[in-house]
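Every protein chain except one is present and positioned as in the full complex.
And now, chain A:
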Amino acid sequence: MAETSRSRPSEPRAHRPVSTARMVRTLYGSRIRSQASYRASFVSDLLGQALMVGVEFLELWVILANVGTLGGMTLPQVAVVYGLGSLAFGIADLLLGEIDGLSTYIKSGKLETLMIRPVPMLLQISSLDLSLRRIGRILVGLGMYVVALGIAGFTPTATTLALAVIAPLAGAAIFGALLTMAGAMQFWLIDGREFANAFTYGGNYVASTPGAVFALPMRAFFTFVIPATLVAYAPTLVLLDLPGPMLLPQWTGWMGVPAAILTWALAALLWRAGIRTYTGAGG
């Protein structure tokens, strides 16, 4: 079939449905080209993001310079948690971070324009304001993760190596689902978008910190309700073969993928419900 359609270039293109893969390529490609054209501003944004990750780590570094261990972890071990958490959040933030601005679209009526386009809403919002500067966070996170793993005495076996690769991706999926839920909540709480920051940015804060520092109720909340400790802390326990604290035994390091599937199922339901609830403001 493909052969015949290629041999007849005169066939009007509008009759062929555009595949999702091609839509993704076109939408993201245009964003990447447009942002790369403002070079100076792009580079300064990128450096700003990279510096921010570094400065945030200084907070943990200063504490560890004073006390030696935090939540039972040494500086290189904490750096693994921090790097892994930043990497996971960075990927999710790059792809879905702009969903946080959904209430602006709702208020300005821009959402209606998006709704009549034959492109999935999430894909549009994700690509519309894709901010490549967020790559800065990903690069620093990745660098810290790899270097810290080396220093902290990571012994690669087939299973730990697989987890080392799966963990940032599962973490990114968890944060992606949290960001999507945060966006979906804005259909109901237009002015209350900051509520969700407690779970998205707060989740990132918890994920990049050794989970053992949190008192039991908080640890339970940020494990079972918002699975932030499963993003970086729990996998690090497996990667570095460390014993886990109460509620987070070492095997929970493998729970990232199931947690990601579960949060995405909830996020999809919430997002659909949100879209259905939405009534245009006219315009």
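Note that in this section contacts are C-beta pairs under 8 Å (C-beta built on N, C-alpha and C of every residue); 3 or more make two chains touch, one makes a residue touch a chain; residues count from 1.
Convention: contacts and distances are computed from a predicted model.
Look at the chain that isn't drawn here: its UniProt entry, checked against "Fe-S cluster assembly ATP-binding protein", "NADH dehydrogenase", "Putative ABC transport system permease protein" or "ABC-2 family transporter protein", names it "ABC-2 family transporter protein". Contact with the chain not shown here comes from a single listed residue; of A:Val18, A:Val62 or A:Ile151, that residue is A:Val62. Shown as candidates are A:Ser44, A:Thr113, A:Thr159 or A:Thr277; the residue that touches the absent chain is A:Ser44.
Listed for chain A, the residues touching the missing chain in the whole complex are 38, 41, 44-49, 51-52, 55-56, 58-60, 62-63, 65-71, 133, 189-195, 197-199, 202, 205-206, 209, 212-215, 218.
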